[in-house]
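Notes for the one structure printed next.
The other protein chains are all here in position, but one chain of the complex has been omitted.
Think of it as A, B and C in the order they're written, each chain with its own count starting at 1.
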Amino acid sequence: MERTSAIVTALRSRNFVIGGALSLIFVFLALLSFIWTPYDVTTLDIAHKLQRPNLSHWFGTDHFGRDIFSMIMVGARTSIAVALLAVGMGMGLGIPLGLAAAASQGRWLDEFIMRGNDLIFAFPSLVIAILITAVFGASAVNAIVAIGIFNIPVFARVTRGAALSLWSREFILAARVAGKNTARISLEHILPNVANLLIVQGTIQFSLGILAEAGLSYVGLGAQPPTPSWGRMLADAQTMVSFAPHLALIPGMAIILTVLGLNLMGDGLRDLLDPRIRNARS
Amino acid sequence: MLRYTLKRALSLIISLAVASLVIFFVIEVAPGDPASYMLGINAQPDTIAALRTELGLDVSKTQRYLNWVGGMLHGDFGTSYTYRTPISEMVADRMWVSLPLAAFALVLSTVIAFPAGIYAASRRGKAGDVVLMGATQLGVAIPNFWFAMMMVLIFAINLRWFSAGGFPGWDEGFWLGIKSLTLPAISLALPQAAILARVMRSSLLDMLGEDFMRSARAKGLSRRQALWRHALRNALIPVLTIIGLQFSFLLAGGIIIEQVFFLPGLGRLVFQSISQRDLIVVESVVMLLVFSVIVVNFAVDLAYAAVDPRLRSRS
Amino acid sequence: MSLLAIKNLSVEIHGNPILRDVSLDVAPGEIVAVTGESGSGKSMTALAIMQLLPQGSEMSGAVMLDGKDLGQTSEAEMCAIRGNDVGMIFQEPMTALNPVQTIGDQVAETILIHEDLPRAQALSRARDMLDRVGLDAENFPLSRYPHELSGGQRQRVVIAMAIVLRPKLLIADEPTTALDVTTQATILDLLKELVSEFGMGLLMITHDLAVVAGMADRIVVMRTGEVVETGPTQSLFQNMQHPYTRMLMEASDHKATLPPHANKDPEPLLQVVNVSRDYRLPRTSVIARQKMFRAVDDVSFTLKKGARAGLVGESGCGKSTLTRAILGLEDIQEGQILLDGEPVFSGNKANLLVRRKMQVVFQDPFGSFNPRHRVDRLVSEPLHLLSERPSQSERTSAIAEALIAVGLQPEDAQKYIHEFSGGQRQRVAIARALIIKPDLIVFDEAVSALDVSIRAQILDLLAELCEQYSLTYLFISHDLSVVRSITEQVFVMQSGKIVEQGETETVFTNPSHPYTQQLIAAAPKLPEIGAQQKGPKNVAS
Partner (left out) sequence: MSNFKTKLAVASVAALISGLGVANAANSDLTLAMQLEPPHLDPTSAAAGAIDSVVYSNIFEGLTRFMADGSVVPGLAASWNISGDGLTYTFSLQDGVKFHDGTGMDASDVAFSLDRARAEESTNAQKALFAGIADVAVVDPLTVKITLSEPNGSFLFNLAWGDAVIVAPESIKNIKTNPVGTGAFTFVDWVQGDKIEIARNPDYWGEPAKLESATFKFISDPTAAFAAVMAEDVDAFAGFPAPENLPQFAADPRFQVIVGSTEGETILSTNNKMPPLDNVKVRQAIAHAIDRQAIIDGAMFGLGTPIGTHFAPHNPAYVDLTGNSNYDPAKAKALLAEAGFADGFTTTLKLPPPSYARRGGEIIAAQLRAVGIKTEISNLEWAQWLEQVFRGKDFGLTIVSHTEPMDIGIYARPEYYFQYDNPDFQALMKTLNATTDAGERTKLLQKAQTIISEDYVNGYLFELAYPTVANAKIVGLWENAPTQANDLTAVYWKD
C-alpha cells in the first residue's frame, strides 16, 4: 500500500514530472549512444562541414563535418558520467564525515571536520579544478576528482546539519538506552531519516556537476578528444558563432535542458519527500 | 562581542596557515618548469640551469615555502618567474579589475534577486510566483560562459552597444570602465541572482509560517505590513550567508568570464600563470583568494551579530 | 446586548468540515471558557472570530462583534479592528514575539498601527502597559529583546501587546499551557484583574478543566467541531447534561487504583547516593575561570523493588538531567547511581549489563519512534541488549506478548508508527520498555502530551501492568494531578535539590516544605463532583 501511493503522489508533482522527463531523455540518449548513433562521431567528413540542421543531419554538422546530433548523444554520456561520479565521490566521502561530525556533537572531531570543511569551502572551486586538471593532465578522471572534491564539504555540511537535529530526538535517546553505540545509531536511525534530504541535495549537486564539467571542458581541461563533450563543442564553436550559430546554440541548449531537468526534478523530489508538505497534501 | 571576534580571528589565522601549506605543496607537484618555458625550443640545458638559479628555483622546497610565507607576512609575495615583476604589484593592478567586477555582479545580483524573491514569496502559488521561480530555474541552468558568448554576439558584434571585451583602465574614466564591465558582470550575476532569489523566497516563506507573524496579524498589521516589518528582517539572516558565499565565489569565479571578455583580472592571471608554470604567482593569487574568502566569511559572521540580537548577547 | 455573538458558525478547510453550527456569546466583563480535547475545533473558533482562518477555508454563519458581522467586513476594516477592538494571545510564548525586535517596539507597534502619533508617545504608553502587566521599567527596559526574558515574562509582553489599546474583547488560546504551575497561576490572576479593570470580555480557550473551573463565569464544551454543552460554571459542574462532559470531568479527576505490593519487605533496587551534575557555562572572558552550573545538587534517594515513585518539579529544576543520569546517558561529577548494586555508568560509557535491567518511556508520542521502521522492529530494539540474540521465533513471540500486554494486537507489528493515534503510540512505547522485562522503568513526562481521556486509559494500563509484571517505576512529570494519581511515594525537586519526599497522599494533603506548599496551592483544582459549594472557590494566593 505504501509503495503504490508514493508513485501516484510523485506523478502529481508537476516539477518532478517535467524534470524527470527532461533528465530521462538525456540519460536515454546517453545510454542509446553506447549501441547506436546516427553517424560515427570519430569519422570526419570535412567536405560536408558546417551544415545547418537538415534532414540527413538533424542538428547539422560541425567544423569537421561530424554529425552534431550524434556528438550531443555521446557528449551526454561524458557529462552525465562525470557529474554522476563526482556526486558519488562527494556523497561517498561527505556523508560519513557529516554523520561522524554530528555523532561527536561538538567534541574535537566535529570541530576538526567542520574546520576542514570551511577550509575547502574557502578555496575557489573553479580555480582549483582548473589547477588540478592542468597540473595532473586534462582527462575525464581528473575532472571527476576536481569536481568531486568540492562536493564533499557540501554533503558533509548538509548531512551534519540534518543529523545534529535528529540526535536530540527522543527515538535516538531510546536507541541509546537500548544500548546501541553511535555508529549503529548513525546507520540504523540517522541515515534513513536524512536520506530524503540527501537525495534532493544529490540532484542539485548533479546538475552543478554538469555545469562544472561543461566549464572545465570549455577551457579544454575536461574529457580529451576524440571523446566529444558539450563544453568542448561550445569552445570549438566559439569563433564560428557569428556565421554558424547552431554550433553554439545546440550544445548550449543541451546543457541548459539537462540542468533544468535535474533541478526541476530536485524541486519536485523536495516537495514529495518533505513530510510537512506531504502531510498537508494527503 | 569581543570574545566572539577573538575566537573567530584565531580560527582565521589557523585556517590561513593550513591553507598556505596545502596550496604550496599541492601546486609544487605541478610538472613543467617555468625556466624551460621561458627559454623555448632551442635553449641549451646550461642556459636553463642559469635561469633557474637566477629565479631562485634551485633552492629546496621547504626553503622556498619559508621565503614565500615570510615575504607574505609583510605583503611581498615575491617576484613572478615569467613577468619578473613583484607579484604584489601585478596582483594590485588585477585586483582593480576583479574586485569591481565582483562587486558590480553582486550588486546586480542583489538588486534583481531581492524584489524577485519577495514578490514570489508574497504571491506564493499564484502566477507571479510560478513564472519567477521558472525564470530562476532557467537562470541557474544557463552556463554563464555560454550566456556571455551570446551577449557578445548580440550586444557587441551586432548592436555594438558595448565593446566586445578588454578593459580600458580606470584612468580612462570611471564610466568607461563600468561600461566595459557591464556584460561580464551581467553574465556573472545571472546564476547568482537566480540562486539568491530562490533562497530569499524560501527563507521568507519559512518566516511567514512563524508564530510571531500570527501575533503581528492579530495586532492589526495587514499581510504586506507583517511581511515587510517582521518577516523580512528575520529572513535576511540565511540570505546573508548566501551573499557572503557568492561574493567569494564571484571573486574567483570570473576565471572563465575573464577569458571570454579578455579582462586583465585575477582569474585570467591565474589561468595564464598555470599554463606558464609561473607557480609562485599561482600560489600567491590562490592564497589571496582564500584569504579574501575567509575575511568575507568573518565579515558575514559579524554582520550576523548585527542583524540577530540573539547572537550578540550570548557571545 | 452581548459583546460577541457567534450564531451557527461552520468552517470547512479544503472541503473537510472543522466547525459545525457553533453558537456562543460573550458579554462585556464576562469570562467565557471554551474547552474540549484536541481536534475539537476550539482554536479554529478563535481564528474565525479574528478572520485569520488558513488559506482555502470557507466560513458560513455570523460572527457579531458589537452588532457588526465580522464575516462580512473587508480585510482593510478587519485590520482596523484587530488589535483595536479585539486582542488575541497565543499558546507558545517562546515563539510569539519577533526575536529581532525589542519588546518596546513590538508593544508600541500596536498603537502606531491604529493611531498616528509620534513614536515617543507610543513608546511611553507601551511603557505604562508593560508596568501594568507586571514588567517594571527598572529591570525590563523597552530595549530588552525577547530571548532575554523567561516564558512567563514573554507571555506578559504578549498580553501587553494585545490589550494596549484596551480592546473590548480579548481572546486567549491556551495562554498558560506551556507555562509552569506557579507562573500559570500568576498569569491567570493577571488576566482576571485586567478583565475586571478594563471591563473586557475574555474568551478563554483551554483543555484543562481545572483552570476553567477556577476562572470562567460560563463554560462551552466542544467536541469534534460541535458545541455539546454550555452553561454557568457552577451549575454545569453540579449537573452535567451531556455524557461527554461527564466523561471529561471524570477523566480529569481520574485516580488509578494501584494493586497491593506482593513482596512485603523488598530490598533496594535503585540507589542514588549524593549525586551532583555540573554543566560548563560559556566562558564570559578568555581569562575567567570556567564557571559551572550545578544542575543536580547532592541528591540521594533509594527505590525499593516494586516501588511506584514520582518525581515532581517545575521546568529547569534538574529533573530531566537527573533522569538522563539514572538512565546512564550522561556521566555524573559526584556521587554514585547503583542498580541492584551495580554502577549505572562505569569507565566513560554506560554499563550495558546494568542497562539491561532498566528502560524508559518518553513524552512525545510522535518523536520517540523512527518513522521508517515497522512496529515489530521498534518494539524489539531493546533485545539488542541481551547477551545472546533471541532466535527469530523467540523474537516474534516476545513482540506479540508485549503488544498484547499493552492492549494491542500482534498483527499491529507490521504497521508503521504514523498509522497509530497518540494514545496507541504510547502503548507501543510501553511495549518497547516491557519486552526485556526490566526491573525499573522510567516514565519521563510519559502522558503529558496526551488528551485527558486517553491519559486516564494509559494510567489504568500502568496499574494493570504493575500487577502482571511486578513493575518498579519512577514517574517524572511537572503535572501534580497525574503524579498524585499514579504514584505511592513522591520526591519534590527545586533547582537541583530534593526539597521534600514521602507518601504521595501525605505530601499532597499537608506539604511541609514551603516550596511544595506553594506548588500545590498554585495548581488549579477541580470542584468536588456533586458536592454543593457556595460562591467561587477562592484560591490561596
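Definition applied: a contact is a pair of C-beta atoms (placed from the backbone, for glycine too) under 8 Å apart; a residue touches a chain by one contact, two chains touch by 3 or more.
Quantities reported herein were computed from a predicted structural model and do not represent experimental measurements.
Note on the chain not shown: across the whole complex it touches A, B. For the options B:82, B:202 or B:225, the residue in contact with the chain missing from this view is B:82. Residue B:157 is the one among B:13, B:131 or B:157 that touches the chain missing from this view.
Touch with the chain that is not drawn comes from one residue among A:22, A:119 or A:134, which is A:134. Although one chain is not drawn, the whole complex shows that of A:145, A:164 or A:240 it is A:240 that touches it.
One chain of the complex is left out; on chain B, the residues touching it are 31-34, 36-44, 47, 50-51, 54, 82-85, 90, 93-94, 149, 152, 154, 156-161, 163-167, 169, 259-262, 264, 268-269, 272, 274-277. Annotation for chain A: contacts to the undisplayed chain at residues 42-44, 46, 49, 52, 63-65, 134, 137-139, 220, 224-226, 238-243, 245.
Methods note: only the chains that are shown with their structure count from here on.
Between the chain pairs B-C and A-C, more C-beta pairs are in contact across B-C. Centroid distances built from C-alpha atoms place B farthest away from chain C.
Rounded to whole angstrom, the centroid-to-centroid distance between chain A and chain C, based on C-alpha atoms, equals 47 Å. For chain A, the set of residues that touch two or more other chains is empty.
Contacts from chain B toward chain C in the complex involve residues 3, 6, 210-212, 214-222, 225, 229-230, 233-234, 307-310, 313-315.
Contact residues of chain C toward chain A in the complex are 327-329, 350, 352, 355-356, 359-360, 362-364, 367-372, 381-382, 384-385, 416, 432.
Chain A meets chain C in the complex at residues 2, 169-171, 173-180, 188-189, 192-193, 275.
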